[in-house]
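Below: one structure in structure tokens.
As you look at this complex, bear in mind that one protein chain is not there, while each of the others sits in place.
Labels run A, B and C following the written order; every chain starts at residue 1.
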């Protein structure tokens, strides 16, 4: 079983043992995900892009950021479980769609086009 | 190689081929992640919790939600790559911390305590 | 002078006295705004819609929510100052656009159309 499905199953057990399924509706989980991403963004908001790079961050920063990133993944997988979404398949599919949407020749080094077409 | 690392490597190649590493600073990727989660939240904002459940959503809704969820995972993995974070290890670690933070006996069915201690 | 412009000026003085203009680029302020909204969303994530109504919230909840809402407005006005955006004019303009976009007869009680056209 892949790591995503293993984590997903562990999270389902975790929630079930605590009787939390009642709170874990897809709507609520989308909100929780959004809250966690807000916490991740706060870690970077006053840093320059250079200061946000791995080698410029302290070990303490990295540890905190890792925890926020894990929170994001855990809520995303909890949501996937509740919606019966296969995250690995969905991600492979999206990567394929992106390859069609941004052909190398056109997208190369093009931030403006990138940002526009990404809307 | 696990599915997360495979996707992460594919995304790194995707960005590199398009000369997008210049845009993919951790700061910018955290913002992009936040934008994608915003799009996911929009899918649920006017639904009741019941309407947000899998069986209440149309196939078209599910397809759109799957795409937004994939976008979240892809940006998260792109960020993990740039910060050299092992997402599988970080997630297993966080799950362990959560098990300590929310002992079953205390957390059982307790939304208020849950939400409070989650801060 | 209207309340928005008064607050905006006070915030500009506040930042200038602390030499924070260097951190308050529009990009960084958009991130800070996003972080604050994340904190606001966290206040509501495990509540049902009924539990999120004023009369169901404790005084302590309300006080905390008020603070988060103020943070959102303050960063929004700080951003408006840096981008020289007239928030009152922009809001009146948007309200007018919304009136055209959602004619009463069509939009009445229509969550689906509402949510679709809001994209």
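The working rule: contacts are C-beta pairs under 8 Å (C-beta built on N, C-alpha and C of every residue); 3 or more make two chains touch, one makes a residue touch a chain.
Computed from a predicted model, the values in this text were never measured in an experiment.
Engineer: Quickly run down the residues of chain A that touch the omitted chain.
Structural biologist: 27, 30-31, 34, 42, 45-49, 111, 114-115, 118-119
Engineer: Give me the chain C residues in contact with the hidden chain, please.
Structural biologist: 2-4, 7, 10-11, 14, 17-20, 22-23, 25-28, 30-31, 33-34, 37-38, 40-41, 43-44, 47-50, 52-54, 57, 62, 65-67, 69-74, 76, 79-80, 82-85, 87-88, 90-95, 97-99, 102, 104, 107-111, 114
Engineer: Pick out the residues on chain B that sit against the missing chain.
Structural biologist: Chain B touches the missing chain through residues 23, 28, 31-32, 34-39, 41-42, 44-46.
Just so we're on the same page, only the chains that are shown with their structure count from here on.
Engineer: What is the distance, in whole Å, between the centres of chain A and chain C, each centre taken as the mean of its C-alpha atoms?
Structural biologist: About 24 Å separates the centre of chain A from that of chain C.
Engineer: Using Cα averages as centroids, what's the distance between chain A and chain B in whole Å?
Structural biologist: So the centroids are 2 Å from each other.
Engineer: I need the residues of chain B touching at least two other chains; which ones are they?
Structural biologist: Touching at least two other chains: 27, 30-31, 34, 48-49, 111, 114.
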